[in-house]
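Sending over a structure as structure tokens; questions will come in a sec.
Removed: one protein chain of the complex. Kept in place: all other protein chains.
The letters A, B, C, D and E name the chains in turn, as written, and every chain counts its residues from 1.
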């Protein structure tokens, strides 16, 4: 790993304070600060910046996409995020196993159907698919965001597979208690 | 489109000067300068920064991946880049149509086999696949770069499909003359 | 549900005593006692009777097969069984997400490769596949058992999907603590 | 093969009397009488017990499923059963080759469409698929039976493939005469 | 159907004399004598002219290819041809159901593996595939013939599917007796 510059050191310290550890994906990128910076900027913009999609919805897309690609790293880390943001451990498991098993409303189901088709058969995504999103209330900007989050995890799934990236063990235990 | 900040305006002017037009992907991202900036930073780092892979090799990966995903935008823009960087219009066509038809050396063939497997079946990429890259001389850092470029175009292919992004017409005519 | 005969009532009581609930699959079958009896007899023989495969190994096959078929019921119930029998929650997650991510010994890896191929492309399973099992020490009887467990979960996965069978919620919380 | 207990010996004698031979699948299971018994109980319940599906319809499902899985044993044995029960050798051939080529009524076509989807993509079977069965007159119990027969042959196809089980030669000649 | 010219009428009469009926594929093409003539010329050259492949081997390829494409017409007509030319009704059934189930010698197995790969994934056929044919004794001309017969049935399978072509009923009964 390259010696971390102060900004990155501060970023990693912030991770340790906030979630107790530095996610292994960031450690992996830290061999080159330009790459780390570009990755973090894109990640933070997509997953944390204001959007018509809630943070939970963006994480649901992350997990449904990673399920198609069977990405151990992303399913573990973002499955935990779905459990935490929803307070619903069953929802997290369903996103990992088969999103069709979840009892979703029409809007979220359409969102995930689009994400999964875009993952599996991007060349068959056409105007009718966008129209199906509009029909349940998504705006053009929302469609961009659904597409961009889907696309991003199609990238990260493959970086993880290419490099055998392993998730931090702590994710596995997070938010594993059923609501009363 | 958002009003462009001076840095972006300068970036677009540089595009116009250097290649005669602003690529439509940049125009598409310009509705949000954070997104444009994150995308450009990642693109420039992956495709232009120093690497054990030549710029042509990175473009070859871009096209072979986009061929699997049948992405009209990326095949057009990066197919042109392969023709220009190689001076070989046939190579560009082969990357678009079926990379297996090209007469590649063992190293480049292994590189594209890895990229295409990572695109089609990322969950089956394992240590043996990385070993095959090492066996033809790639370093660990090269493997990261092959993985990262492959992953990036799996992202951009899906952004283009999700949003029906269309390539600038000029790409079609570039570098279409056979070498004497 | 049909009125339960005394033997079934006793069986269900035994479930409640031993694991705290009656698995929903048994409840589902209880509408017809012949079907319940045939199912239970086959299940108990395959998963609990003496075999060259440990009970954990049979559960690992169950989950790897159910992952291919993306069966919410079986992944939940048998994922919990892998966590419990192994005392390793990470192994359970890996079987659910992508068995190739687990650090298995050669024998167990060959076992799961056979199970997954038999699930995905049964018509391509031939003598060479059985030879690969023998080469890591499996006997003819072991091969039968690997095949039979794989085949059984290809059945149950489809019964669950056909009838929208839902797992008992309790499975989700079982054995979710990392070893110290 | 284990020495047969009297009940099994009687069962095999009954086979010889009734159809002229002991089906090889039963011979294969006879190495362990618990397994043979569990298998026979499930088979007899599914294929012979009262159901809203005729015996012919259950055999049609068996063959359509086995055609997807290209199972030589089951296509041979149950293809013969379709020919015998229907008195229509062409129907038997169509089930083996491509069930879509048969001129079926709406009800049977819906039944086989469900069975084939459940075989090929069980994770995509949802409420809409069950609704399509109800729309042509199937009850909830019928849906269970369609699902259970489909699931059972997804099991037997894989046991046959795993163990290279070969059908009795006599099946090939059965019911090969065209109706006048 | 167009009025038949004398040459075609003679051709059809020859069919009636030789095999008892005019194959429906010829009847279908007879609406246009240029098309019939081109089809017949190609068929006769491929299947009947001298070749390093026996007529039976060419029919085996026809059926193995038609099995991948699940073509009811071609499986019926050419399945009968395999039975007749081989005098082995089991071989005919195996070609229809799953050619891997047949006990073939190394040469014929390599021939069918090539034909099936060329049918399923033509874009992955490369020099190594041709080398595998040479290794079991096939010449360059034989490779052409294996490729050409495979390709031809990939054509006819699709003409039959496109037009719902149905085989003459007589094929079903041909050569259905087991050798003593």
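Things worth noting here:
Going forward, a residue touches a chain if its C-beta (ideal position, glycine included) is under 8 Å from a C-beta of that chain, and two chains touch if they have at least 3 such contacts.
Keep in mind that what you see is a predicted model, and the values were worked out from it rather than measured.
Considering the whole complex, the hidden chain is in touch with A, B, D, E.
When the whole complex is considered, the residue among E:4, E:22, E:104 or E:159 that touches the unshown chain is E:159. Contact residues of subunit B toward the unshown chain are 67, 70-72, 75-76, 89-90, 93-94, 96-98, 101, 166, 169, 172-173, 176-178. Where subunit E meets the missing chain, the touching residues are 34-35, 37-39, 41-42, 45, 49, 69-71, 114, 118-119, 122-123, 125-127, 130, 143-144, 146-148, 150-152, 154-159, 161-164. Looking at subunit D, the residues touching the absent chain are 98, 100.
Basically, only the chains that are shown with their structure count from here on.
Under the touch definition stated at the top, subunit B and subunit D share these contacting partners: A, C, E. Relative to the C-alpha centre of subunit A, the farthest chain centre belongs to E. For the touching copies subunit D and subunit E, the fraction of interface residue numbers used by both exceeds half; the interface is of the same-residue type.
For A-C, the equivalent interface within A-B, B-E or D-E is the one where over half of the contact pairs agree by residue number, namely D-E.
Copies subunit B and subunit E of the same sequence differ in orientation by 120 degrees, per CA superposition (steps of 5).
A separation of 51 Å divides the Cα centre of subunit A from that of subunit E. We define each chain's centre as the mean of its Cα atoms; on that basis subunit C and subunit D are separated by 23 Å.
A separation of 43 Å divides the Cα centre of subunit A from that of subunit D. Counting partners per residue, subunit E has 98 as the residues that reach two or more other chains. Judged by the touch criterion defined above, the protein chains form a pattern that is neither an open path, a ring nor a star, and not fully connected either.
Applying the touch definition to every pair of chains gives A-B, A-C, A-D, B-C, B-E, C-D, C-E, D-E.
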